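These notes are about the structure you will find just below.
Excluded from the complex is one protein chain; the other protein chains are retained at their positions.
== subunit A ==
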Amino acid sequence: MEIVTTVSKKENAPKTTERISGSEAIVRCLLAEGVDVLYGYPGGAIMPVYDELYKYQDKIHHVLTRHEQGATHAAQGYARISGKVGVAMATSGPGATNLITGIADAQIDSTPMVCITGQVSSHLLGSDAFQETDIVGISTPVTKWNHQVTKASEIPEVIAKAFYIAKSGRPGPVLIDITKDAQFEEFDFEYKKCTAIRSYNPVPDVNVTALQKAADLINTAKKPMIVWGQGVILGTAEAELKAVIEKAGIPSAWTILGASAIPTAHPLNIGMVGMHGNYAPNKLTNECDVLIAIGMRFDDRVTGNLKTYAKQAKIIHFEIDPSEVDKNVKTDVAVLGNAKESLQQLLPLLQEKKYPEWHQQFKDLYAVEFEKVIKNDIHPTKEGLTMGEVLNEINIQSKGDAAIISDVGQHQMIACRYANFTTTRSNITSGGLGTMGFALPAAIGAKMAAPDREVVMIAGDGGYQMTIQELGTIFQQKIPVKIVVLNNEFLGMVRQWQQLFFDKRYASTEMVNPDFVAIAKGYSIEAKKVTKRDELKEAVSEMMASKEAYFLEVCVEKEDNVFPMIPTGASVSDIRLC
C-alpha cells in the first residue's frame, strides 16, 4: 500500500493519504464515523464493498438480514435506541428498491440513517442494464438528502456529508448510490468529517424575544398544558423537559414518538394524546388556555379535526424545523431551535407554579377512562385474553425497564398506552408511516445497539408475518430479543374500523395463520403459546428469564377494540370511550 504524505498549505500540518480502492474507502469512512455494525444484503453491484467488509470483519460487524427492508428497520431500531446513525447497505435494482419502505419510515419519523447502495458501472447508467434502477430518483421524495457517486475520489466527502446531514438538525435518512466502477477505482484516500454545509442551517438560533413571549404566556396561564414529541428525545432534552414541567407545574402529555422521554409514573405525566390516546389530555386539549407543543408536529392522528383543535388556546410551538411552524396549527409564539437549548433558556424565565384544580380535572377524567376502558383492558373479567393484560404482565415482570418495540395496529396502540416506561428511548415504533413489519427487524437493531437492555418486540399476527423471515437473522446472529405476538387472527385495527364504520363487513381482514411456535422452533428459537389466562404469568416469566431469543404467542380475544378513539375527522374532545 502506497502512503503519500502531503503538506496542507492552509493548516500547515502534514496529512496522510493512502492509495486505496473506492470500496475500501467506503468501509474506512464508515469506521471513521464510528460505525461498528451495519445491516444489509449483498449482490452484484455492491460486491466490491462486501469484499472489503470481509477484510475488515474484526472491526465492523455486517449483519445479513433476510430482506433489505429488514436491514433498514434494523438500522432504524439501532438508531432509535442509541441516537447514533443506523447504516443499511444493499445492491442495485431490487436490493435498492427494497430499502424504500424503511427509508420512507425513517424520513417521516426523523430517524438518522445512512443507506449505501451499489449501482451499475457509470458507463451503463441509463442503459437499462441488469439490476439498474434509478434509486436516486426513486428515493428523492423520501430522503433528507441523496447523492450518486461515480468517481472514487468523491466517496470520502460524500459519506462525511451523509453522516452529518443524517444526524444534524432534524435527523433523517440519506441515501448514497455508488457505481461499481467507483468502487473499483483507486485514489488517494483522506477522510475529514463534515461539520457544516453552506446551504444548510440545521439548528436555527433560539430567538430570545420569542422565548420571553412564550414564558410570559406560560406564566400568566390558568390552564396550561404541554404536549411533547420525539423532538425532546432527538434533542436529548429529557432532563430539561422534566425541569420545565416540574418548575412550572404543567400537566404534560406526549405523542407516540415522544413516549418514554419522561417516566410514565411521573405525577405530571398525563398520558398520550391522539387517536387512541388517553381521555383526559385529548378532551382537555380543547379546554386548556395555553398549549405548549415541544418537538412535535401536530400530526393529524394527534389533532383530529384541525378546525376544532385547541381553538380556545394560545399555542406555543418549540420546534427545530421551521417548515413545521404553522404547517397544521397556527401558532401564537414559535420558538425555533433545538429543544435542549430552548428549554434550558426557558427554565429561568418561568415562575414556580402549581395548578391543583386544573390537574384534578385530568385525574377525574382518568378515573372515567379507568372505569370504562383501562380496568377491562388490563384486569379483564371476561374469558378471552386481552392485549392490555399481556402488556401489564410484561410491565410487572420487566419492572418497566424493557424497551418495547411495537409493530403497527391495535397491539401498537395498546403497547403505547399501557407500557410502563422508566427510561427514555424505550418506545420504538413506526409512528408516521405506520409500517407493518417494522417491529421484528427493528428489535434486532435495538438489541444490538443496547445489548444490556431488555428488548421486547410486540407485534400482531398480521405485521409479524410481513417480516417474519428476520427470525433467520435472529437465529444466525444469536440475538436475545423477546418476541411477543398478540394473535387475534385478524388484521385487528382494520377489522375494528370495518366494525365501526363499514357495518362489520370484514373484507380480507381475517387471517388463517400458521403454527407460529413451530416456525420459531424451526429457527431453534425457544417458543411457547398461551391460550388461557392462568398460563400467562408463567409464560412471561419464562420469557423474561431466558438469556436467548424467545418467542411467545398469546392468543387474544378475536374481536376486541382499542378505545378510547377519536374517529377520523372528529374533534379531540369528541373522543369515544366505547
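By our rule, a residue touches a chain if its C-beta (ideal position, glycine included) is under 8 Å from a C-beta of that chain, and two chains touch if they have at least 3 such contacts; residues count from 1.
Quick note on the criterion: contacts and distances are computed from a predicted model.
Enquirer: Of the options "Biotin-dependent carboxyltransferase", "Acetolactate synthase small subunit", "tRNA (5-methylaminomethyl-2-thiouridylate)-methyltransferase" or "ABC-2 type transport system ATP-binding protein", which is the UniProt protein name for the chain that has been left out of view?
Expert: "Acetolactate synthase small subunit"
Enquirer: With the full complex in mind, choose from A:Arg301, A:Lys327 or A:His359 the residue touching the hidden chain.
Expert: Among A:Arg301, A:Lys327 or A:His359, only A:Lys327 touches the chain that is not shown.
Enquirer: If I consider the whole complex, including the chain that's not displayed, which of A:Ala196, A:Ala545 or A:Cys578 touches that chain?
Expert: Reading the full complex, the residue touching the unseen chain is A:Ala196.
Enquirer: Determine which one of A:Gln148, A:Ser252 or A:Ser342 touches the chain that has been left out.
Expert: A:Gln148
Enquirer: Which subunit A residues touch the hidden chain?
Expert: 136-137, 140-141, 144-148, 165, 196-200, 321-327, 330
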